[in-house]
Each structure stands twice: as C-alpha cells, then as structure tokens.
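A single protein chain has been omitted from the complex, and every remaining protein chain is retained in its original position.
This part shows chain A:
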Amino acid sequence: MLRLIARRVLLSIPLLVAVTAITFFLQSLIPGDPARSLLGGSATQEQLDALRQTLHLDQPVLIQYRDYLAGVLHGDLGRSIFTGEDVGQTLANRLPVSLSLIIGGTVVALLIGILLGVLSATRGRAVARFVDVFSLVGGALPNFWVGLILASFFAVTLLLLPATGYVPFEFSPSLWASSLILPVAALSLSGIATIAKVVRDGISTAMTQDFIRTLRAAGVPRRVLIWRHALRNSAVSLVTVVGVIFVASLSGTILVENVFVLPGLGSLAVTATSRQDIPVIQGVALAFTIVTIVVNLLVDVSYGLLNPKVRTR
C-alpha cells in the first residue's frame, strides 16, 4: 500500500509542473495589461514601466515562469498584484469555504444518492422510474440555476435561509450550517442523481448473483443482504464516482460560489481572472490541482482497501 501511495505521489510531481506551466503560459496570452488596469488611464509611461518592473512583467515569460517556480518550491506563491496580499495566505483563507462546500456537497450526494439507489433497486418500478427521472433532471439542470431558484424560494420568499454570504464554523456553527445549506443543495443535485443510478445498478446486479442467493437460502434477512452484501459489491464503482463528483465539484464551486457570494476559491478565481491578477490565478490553479491529486490518491487507496488485488500491483 505504501508503495502504491509513493508511486502516486511521485507521478503527481510532473503533473503539478505541467499544470503550473500551462496556466502560466495560457494566462500570458490573455490580452491586456495588468499594470494599466491597476494604474488607470492617467498613468505616465514611467509609472507603468516602474510597476511592470516591480511586478517582473517586463521579463520574458520563460524567466517569469522560472522565478515563479523557484518561489513555489520555497513555499512562496507571490503576492496579489492588486491587494498586495500573500497568495498563500489568501488561499488559506478561502480554501476552507470551498472545502466546506465541496465536502458538504459530496457527503450529501453520497447519503441521499445511496438511499435513493437502494430504494430504487428494492422498491419496485415506480421508485426506479422516479430515480431515472430525477437522474435525468438532476444531471441536466445547471447547478447555478438551481442555486438561483433555491435562493429565491427559501431565502427571499420564505426567509428561512441566507441568500448570500458565509460564516466560519468557529464563529457560529449554526450560522455556518445555515449559510451552507442552499449552496450545498445546489452543488449536490447532479451528484445525487449519478450516485443513485450507480448504486441501483450495482445492487440490481449483485442481487442476481450466486452468493446473494446462497445467503438468502441461509436465511439472511433481506435488509442485511442489501445493505451489507449487495451494497458492498458496488463499493468500488461508488468510490470511483464519488472521486469524479468531488473533482467535478471544484469547477462547480466557481458558479455556485458566485451565485451565493461565498468567499471561496471559485469566486477568487473569477475575480483574479477578470483583473489578470497573475499570482492569484496561478495560486488557485495550483490549489485546485493539489486537491484533485489528493482526491485521486484517496480513491486509489480506497481501491486498495476494497480490493486486495490492487495492492499487489
């Protein structure tokens, strides 16, 4: 298992370098001039040149990238061009918001998805059709649109939950929870649908297999058959799907955070991109990549735990 983890970690290094390089060179192609954006139309050429020198924008892109990479290796992600804030600190401030949203969305999708999937596989056609329709609708509806509808109904009409904003857990657990309910609901909808289908298919397949028939003949109650044995049979595909949903939620947060005005990495990415705040854009891309790598690593480790054959490869 340790060898598996070590191999995955080593493989992630070139991936990280590739992502930072691609991000860096792509953002250098965006038209416009951050120095001009910061200083405005009245700035003299001398002021513009001085700022470009301060920000190293006067250097060739390759040199800029080399310096950036050297900084990253020393734990220095640079400073925001506009706010002057340390990018590492900015990411540290905003990552918990996004993680709350993504982990919350994934957990909700998992719990409700499993429940719906099991019901669909065991309670007959009507429930199965409902899950099919729900999957279709859940997969088709954009999460930002769902978010707008939820905010309009639960926040504006019923005044039950906040329409926008975020409260840290340590400030108030109850306000933290209420600030996350609608965004998590919007983010988790498509995940619920996907997981429900995977679980239903897994259980339906498992229930026709010999080991289930044997257990049933031995008098094992149906509830135990489903929850302990059949569900476990679909665990590997479930872990795969959960990993995919988690990673997909990273991009989903960009829209959901903007709909609910949450100060996470997604909204930071939008602001930084519109301003061409290069160090922040780089930082967000790096953070998203690291989260993706960690999730994939956890998925691989889960495979190993669920299937001993994987550990021996």
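Operating definition for what follows: contacts are C-beta pairs under 8 Å (C-beta built on N, C-alpha and C of every residue); 3 or more make two chains touch, one makes a residue touch a chain; residues count from 1.
The working rule: contacts and distances are computed from a predicted model.
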Of the candidate names "Transketolase", "Acetolactate synthase", "Bifunctional protein PyrR" or "ABC transporter", which one corresponds to the UniProt protein name of the undepicted chain? "ABC transporter"
For the chain that's not shown, point to the residue among A:Thr23, A:Gln64, A:Ser135 or A:Ser179 touching it. A:Ser179
With respect to the chain omitted from the figure, which of A:Pro96, A:Gly139 or A:Gly304 is a touching residue? A:Pro96
For chain A, residues touching the missing partner are 31-34, 36-44, 47, 79-80, 82-85, 90, 92-97, 99-100, 103-104, 107, 111, 151-152, 155-156, 159, 162-173, 175-176, 179-180, 223-224, 227-228, 258-259, 261, 263-264, 267-268, 271, 274-276
